[in-house]
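Before we start, here is the structure in question, set down as structure tokens.
Here the complex is missing a single protein chain, while all its other protein chains stay put.
Let's turn to subunit A:
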Amino acid sequence: MNAQRARELGGIAQNLRITGLKMVQSAHSGHIGGAFSLSEIMSVLYFEKMNIRPEDPQWEDRDRFVLSKGHATVALYPTLATRGFFPIEDLSTFRNIDSYLSGHAEMKHVPGVDMSTGSLGQGLSTAVGMALAAKQLGKKYTTYAILGDGEIAEGQIWEAFMFAAAHKLDNLIVILDSNKVQLDGTIEEILNTGDITKKFLSFGFHVISIDGHDVQQIAAAIDGGNATEGKPTIIIANTVKGKGISFMEGKSKWHGKTPNDEEFKIAFEELYNKNLKLEG
């Protein structure tokens, strides 16, 4: 990827943050921290790598995407809207009683969502099912799943890992949003998951560790995953929770908290300033 394209994708990521923050402001609720750690990943997936047709969300040969950490709709919905799956104006109805844009990801109501998620630990298994079905039906699409690093405390995640490796699902790319922070504190404080690279390797995965805010590294890791044969890939994306807003970065209290008016003002200023730098 050339530097120009990298700058564009970085700009898109920053705009996803701005759009996401506006959504949270309209809704007076939503999960900012674990959405902003994903912005660059969503930008590279939806604007560079994934084979999708926004005008035909159910196109049968599309790449599949499962947001296993289903609370990160503040990353997902702005991405889908910006990519053209539904009108961007609708984002202002997020979490509203009459809106189709629910708090957690919903496949039956939101165009472009391939699986309903929200109860942590369950999405990865569904992505495994999609990858397995592709093998069985001879389809060539790739299935992507994004996990939270707190989420991997759920036992079902490891059931799914074992199955994916045993069935050699090389059409599955898992991206771990390793932002090191969960709702109640840091991963280290709550349940230290230790050397996850070793764990994933021992589970039979192709493991790639990257800076999850570097679009070139993200793109290269996805290419590496797609080129891997005989085993599933996991990309450990080292990210920062609440990335882009200084007072939120790395803070568990910004997992699901809504900023007050003053905090919104500062947050928007920081995001717009960064955006100008990217564009300049």
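Keep this in mind: a residue touches a chain if its C-beta (ideal position, glycine included) is under 8 Å from a C-beta of that chain, and two chains touch if they have at least 3 such contacts; residues count from 1.
Following the convention adopted for this analysis, contacts and distances are computed from a predicted model.
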From "Sugar ABC transporter ATP-binding protein", "ECF RNA polymerase sigma factor EcfG", "Transketolase subunit B" or "NADH-quinone oxidoreductase subunit A", the hidden chain's UniProt protein name: "Transketolase subunit B"
Residue in contact with the excluded chain [from A:159, A:211, A:249 or A:270]: A:159
Contacting the left-out chain in the complete assembly, out of A:101, A:128 or A:240: A:128
Sole residue of A:136, A:192 or A:246 that reaches the chain not shown, by the stated touch rule: A:136
Among A:11, A:84 or A:118, the residue in touch with the chain that has been omitted: A:118
Where the unshown chain meets subunit A, residue by residue: 60, 64, 66, 106-108, 114-119, 121-134, 136-137, 139, 155-156, 159-160, 162-163
